[in-house]
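Written out below as structure tokens is the structure these notes cover.
Only one protein chain is missing; all other protein chains are in place.
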Amino acid sequence: MDWGFWLPQIMLFSSLIPALVIFLLRDEQFWLRTSLNLGGSAVKLVLAGIMAWGVLAEGRTYEASLPFLHNQELVLRVEPLSLMLVGLSSVLWFITTIYAIGYLENSPNRTRFFGFFSLCVTATIGIAMAGNLITFLIFYEMLSVVTYPLVVHRGTPAALAAGRTYLLYTLGGGVLLLLGVIWLQVLAGPVSFESGGAIDFLVDDHRTELIVIFGLLIAGLGVKAAIVPLHRWLPEAMIAPAPVSALLHAVAVVKAGAYGIVRVVYDVYGLELSDQLNVLLPLALFASFTIIYGSVRALGEFDLKRRLAYSTVSQVSYIALGTALIGPAATVGATVHLIHQGIMKITLFFCAGVFAEARNIHDIREMSGVGRSMPLTMSAFTLGAFGMIGVPPLAGFVSKWYLGLGSLESNAPWVIVILVASSVMNAAYFLPIVYKGWFGEPHEEIEVVEAERFQVAEAPWSLLGPALATAGISLLAGLLAAWAYSPLSLAEIVANQRMISP
Amino acid sequence: MSEFLIYGLAAAALFAICLHGIITRTHILRKILALNMMGSAVFLLLITIAERNQVDGVADPVPHAMVLTGIVVAVSATAFALALARRYHAQTGHTELHDEDGST
Amino acid sequence: MSLVGIWVILIPLICGLAAFAVGGRSSRVIGLIGAGLTFLLSGLLVLHVWQSGVWIYQLGGWDVPLGISLRADGLSAFLIGMTGAVGLGISLYAVRYFEALTPGPSQDPSAALRTGSGRGEESGAGDSPEAERGGTEVWLPGASYWPLWMLLWASLNVLFLSNDIFNLYVGLELLTLASVALIILQREQAAIVAGLRYLLAAFLGSMAYLLGVALIYADAGVLDLGLLADAELTGTATQVAGGLMAVGLLLKAALFPLHFWLPAAHSSAPAPVSAALSALVVKGAFYLLIRLWFEVFESAGTVSVEQMIGGLGAVAIVVGSFQAIRQERLKLMIAYSTVAQVGYLFIMIPLAGSFGDPEASWRFEAWTGGLYHALSHGFAKASMFLAAGVLLSALGHDRVWHLAGSASRFPVIYLSFGIAGMSLMGLPPSAGFVGKWLMLRSAVESGQWWWVVILLVGGLLTAGYVAIVLSQALQHDVDEHTEPHPVPKLMTVMVFALAAMSLLLGLRAAEPLELLEIGAPFQTLMSVVED
Amino acid sequence: MENRDPIPDSGPIVRVLSIILGVALFGILATAVLDLDVEATGLTDTVMERIGESGVDHPPTAVLLNFRAYDTWLEVAVLLLAAWGALVLRQATRLPEQPAARSPGPVLDWLVRMLIPLAIVTGVYLLWRGTDAPGGAFQAGAVIGAALLLLRLSGYRSIGLFSAAWLRGSLLAGFAGFMAIATLLFITGWTFLEYPPAWAGLIIVIVELLITWSVAVSFVALFVAARPDDSATEPVGGER
Partner (left out) sequence: MMLYLWLLVLATPLTVAFMIPFGGAIRRRAIDLMPFAAIPALIMALPREQTAIEVADWLLLGSSFGVDQTSQIFLLLTATLWTVAGFYARYYHADDVEIHRFAFFFLLTMTGNLGLIVAMDIVTFYASFALMTFSAYGLVVHTRSAKALRAGKVYIVMAVIGEGFLLTGMFMAAYSAGSTQAEFIREGILDSQRSNLIIGCLLAGFGIKAGAIPLHVWLPLAHPVAPTAASAVLSGAMIKAGLLGWITFLPIGEAALPGWGTLLVVISLIAAFSGVLIGLTQDDPKTLLAYSSISQMGFIATVVAVGLAEPRAWGVAAIGCALYALHHGLIKGALFLGVGVAHETGNDRNRQRLVLIGLTVVAIALAGAPLTTGAMAKTALKEGVYIGPEGWSVWLDWLLPVAAIGTTVLMGRFIWLIWRHELGHVEHGQYRGMMIPWIILVGLAFPIVWLAPVWFQLDVSPAVAFEPGNLWTSTWPVLIGGAILGVIWWQIARTPREITPIRIPAGDVLIPLEWALARIRPPEPDEVVPRPPDPVAALSASWYGLFAESQQGSRTSRLAGWFVRWDVAGLLFLTIGMVLILFMLWR
């Protein structure tokens, strides 16, 4: 059996099949659904582990290509860069599944939720493993669609309105991306992802077109990556249940956009060509503006999830920013932030969900003293927040560090100002929350309730555990960054590949 | 002016006139009749073509066959349309197609 | 094996006649057998063409131009295959659908399915005095459905296989009459007026087409498509004929603004009929037009005509989508969606037309793209109409506004609706995406940017109404007065199966696309595409 | 019943536009016709060359029932469909008699008695002549159908006597018979719609006969079924 061919496919099916089966179940079939979910995610985790071993230790590449159109194939390939998102999705899917099971206990339409949830992961895994542009596009669009039912899951008018806005944004972005992809394919033929890009030969005759196509691709991807001014859907989508927000913000949707930008710059155009076309500076400027703008907006939001959403807007653009800088360190920074931002942000959203579930806290101003009754949650939140600020030894610092070095490497020292300003602003909007949670005076009435609850646990373990787990991972990812199997090392491999080949 | 032209132009004129009728007349029966006569216009043209194509006094049988087939087809459609129109009239009392009926 | 092309016409006819002759409830069994066999035969035909290339059959042993030939190339096989698959799905659905419609001792008369009009009369067999006097047999809508449906199916196959422009006319008429008869199956007032309007419009279209046939025959002296294509006609008469046939077929295919008959007709018919009409019948006229356009009028056609047809298609997309969203009833919304999607199909004409460079490879790309879109639309739209039928029979209405919250009770139905919608939008991974992809590629390649814009915007507009329905259904507040009627599982399964097909065909399009290449026009261009 | 005013014919603007466009259409069609005013033979030669093999002498009949039998076969199907559609419209499996059979009166009665045999004879003659001169199944069918109608209109029981099965059988006869023959031959190895030369004439006659009967019944069915029945004229709408 050719494992290189089958593993990527099994990887996809490990969430696709549970998704399909789940759709056939009734809401009450809790155990079957749960075991399907957990089984699928466990299988995925194991597969991700196997492939990680293969890729990292044995230097293998897993590749499956399936015929699609005349001269076009669907390619699933697992190499270091894809492994990053594959790994992230697998790990976080597993954790989020546990969280979601706890979170949605007894709420209506669980079957629908978990079905689309699994589909969403399938799409993300597909995006991660996409080996050429069209495969990427297919999964990218699939993601837009399958996340819609999750966003509107609550079914309130507000949720539906948010869902419509979300859909319009992502589909609009998809349209731009589609146009860009088609145009590029018309010029270059089937475009597969190759380190350093494979379309240099077009530069002499099609310079302007290439620039326009780059703009289209980035604009299309920028919607999901929430680059200003295409970010507006993200805070609106916060209306979704917490596990969805967590997954949307940490793994699936925004990552799809950011990962796409990484792919386009590194593996479609190649850094050299991108530089030659002078398209990186605008990208960097947009990303920088987003970083600052997102932070400023976050300061003005008092709804916890909305603040986190704007924080995501800001943080995800780090990836785009790093991608737009030329140099191995920037590449390391950009790619490692894919993972780091994911685990940190998911921690924060998990916590936000726990607050909402256990204490019905949605507003930052209600968080006063919540750390006393929910110390574990608040600890996880604090770790996530400090990570976001970029305080060592948390993961966020590592990303920021490489981005900072990268900015100097590519002779764009102004980026440092952005990074530092962003850190300061992150502190400005996260530290008050941390402060309120730990040091604020708890509301009287809550404390009474606490007295009873505290005996048991501050929240169900299915909610708390995932939050703590991801918080722990985000700490370890930073603390052990230099370890050979850390995300950072993986990112370094990715960067080396991208730097050597041209 | 050749025989072909006379009949041919007559067919053309008939076709145009029937089309005018279909457009401007609202009574269903008139519409059906106009359509039917439109068919006749085409058949006239076909017959004319058959005559034009004659070899040794034998007219081209293919247009003839087409006309015969066409007539039956047209008759069938006409008859069915009439049946429908009568039913419609019986149900609603209308002799015209009321626009809103179908679209609400 | 090589005669499967005849059987694919004969079997549905035989079964249809048998069903008619037997009448009553047993017609269902015959109809089902017919559907199954026809499906198999369609598959065999596809296989045959796939393996042995273009199939040509001289009927009665008379060579063209004397006789009539049947021809199955990739395109025909493609559409017959689609008809087979969609037809089977519709048939299986219809079994249960009309079963519910058949009054029996155990059945509550109010359980009869309604076809959708809010004010249509109740259907039932008891109100016909003849039936009472007839004594032995009662009139059953299902009993009439099966033979008519088989005949409709047969006429589609006739159309797709015929290689003779006059025979195509007969086929078209057969199709029209079968459709109208099916529309009025339940004699509701709305259906009758819609059927009448449809019949008259189709009649008008046929006349224009027939006049075109006459002119072409006068000009070329042959009726065979192959011979006409070889003749490379460019005479005035042929050109006039081209215009006439085009406008006639546009009317039959309901391209904006000649769509006036479609929404009412498609929405007032029973669900399986609506599905067949929107998914298959419209494709008949479309098929004929592209057949003619790229074979007979390849030399006579002009860029301006193509652009104009495309322009109408563009307007159709916009107007159809806007109208769709403004419809109160789901079936009407879906019908207007067909108006928009037909516009989408016709954008293929300017793209595959001779714009710029007649020898360019993008023409073939657009041609396959348009056809693939037709394929995807076939499955998706059938699924949508059948879904609407399920909702209608379960809830007793199909008012979009009042579907609020029904997603939790009909999850599979809405899932299918969503998947079908995806296909219509051209979102990957769906068959619609493949079509859209190819058409877009062609538009970009040929530099016809205006079509790029409309193709892309069209997708968004489609999303506009599909998403609205879904969002309405996903609402939390359940808008419910009565407990919904139980719906037979098979119906739901068929809705899903058709939607799933529209998805699966997008995952592996290589083979269907290769099928289309067999015997396609643009033979000279295909080698370019191959690299 | 909804009583709405009839829609008046189109106003002057539409009329004028329609006339202008109609004239233009005529002009264009005329151009085409002028263009076609040339010597051409069409398929005359081709048909005449092979008419001997067709089993009939009259070229159009040869074309209709042999060379292009497929067209004819399908055309019968069209007629069948129309009749069938009319039945659907009536939601009936059989056709009604004249509701209240009135005595036709002595004159009419006599006329009917005279005309019916004449019509039948004429029909058969037309059918027979079809093989070598204008005429054929449709003409014959139309005449016989007219006779049946006459019977019915004058109050005789005719078509109403047909049971549901008979009615269906009659409607189907032409098409099904045609198909049966063609299919049988096809199964036995002949090309579809090919007649063994020796049997061609006979087959054509049989087919024509069947078609004639079907056409006749179809016409009657169309006429009768279109007639609104009592239930349909009642006010519609409202729940039962």
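Lettered A, B, C and D in written order, each chain numbered from 1.
Just so we're on the same page, a residue touches a chain if its C-beta (ideal position, glycine included) is under 8 Å from a C-beta of that chain, and two chains touch if they have at least 3 such contacts.
Treat the numbers as computed from the prediction; the structure is a model and nothing was measured.
Asker: Can you list the shown chains that the hidden chain touches?
Answerer: A, B, C, D
Asker: With respect to the chain omitted from the figure, which of C:G53, C:P257, C:G447 or C:P486 is a touching residue?
Answerer: C:P257
Asker: For a quick check of understanding: of A:V55, A:I199, A:L321 or A:V398, which residue touches the chain that isn't displayed?
Answerer: Result: among the candidates, A:V398 touches the missing chain.
Asker: Where the complex has a chain not shown, which of C:S27, C:N157, C:Q327 or C:S423 is the residue touching it?
Answerer: Among C:S27, C:N157, C:Q327 or C:S423, only C:Q327 touches the chain that is not shown.
Asker: Among the options C:V247, C:V342, C:A431 or C:A473, which residue touches the chain absent from this view?
Answerer: Counting the whole complex, the residue in contact with the absent chain is C:V247.
Asker: Since one chain isn't shown, list which residues of subunit A touch it in the complete complex.
Answerer: Listed in rising order, the touching residues are 161, 164-165, 167-169, 172, 232-233, 236, 300-302, 329, 375-376, 379, 386, 390-393, 397-398, 400-401, 404-405, 407-409, 413, 416-417, 419-421, 423-424, 427-428, 431, 435, 438-439, 441, 478-484, 488.
Asker: What is the set of subunit B residues that contact the non-displayed chain in the whole complex?
Answerer: Residues of subunit B in contact with the hidden chain: 19, 22-24, 26, 31, 97, 99-100, 102-104.
Asker: Can you list where subunit D touches the absent chain?
Answerer: 10, 14, 17-18, 21-22, 24-25, 28, 31
Here is the rule we go by: only the chains that are shown with their structure count from here on.
Asker: Tally the contacting C-beta pairs at the B-C interface and at the C-D interface, and name the larger one.
Answerer: C-D
Asker: List the centre-to-centre spacing of subunit A and subunit B in whole Å, with centres computed as mean CA coordinates.
Answerer: 66
Asker: Give me the residues of subunit C that touch two or more other chains.
Answerer: Residue numbers touching two or more other chains: 166, 170, 173, 177, 180-181, 184, 187, 189, 192, 211, 215, 217-218, 221.
Asker: Give the residues of subunit B touching no fewer than two other chains, as numbers and ranges.
Answerer: Expected reply: 15, 45, 49, 52-53, 62-63, 66, 69, 73, 76-77, 80, 84, 87, 91-92, 97-98.
Asker: For the complex, give me every residue of subunit D touching subunit B.
Answerer: 1-4, 6-10, 14-15, 18-19, 22-23, 25-26, 29-30, 32-34, 36-37, 40-45, 47-48, 59-60, 62-64, 67-68, 71-72, 75-76, 78-79, 81-83, 85-86, 89, 136, 138, 215, 218-219, 222-223, 225-228, 232-233, 236
Asker: Report the residues of subunit B in contact with subunit D in the complex, numbered from low to high.
Answerer: Residues of subunit B touching subunit D: 2, 4-5, 8-9, 11-13, 15-17, 19-20, 23-27, 45, 49-50, 52-55, 58-66, 68-69, 71-73, 75-77, 79-80, 82-84, 86-87, 89-98.
Asker: Flag every residue of subunit C that touches subunit B in the complex, lowest number first.
Answerer: 118, 166, 169-170, 173, 176-177, 180-181, 184, 187, 189-190, 192-197, 199-200, 203-204, 206-207, 210-211, 213-215, 217-218, 221, 223, 263-265, 268, 332
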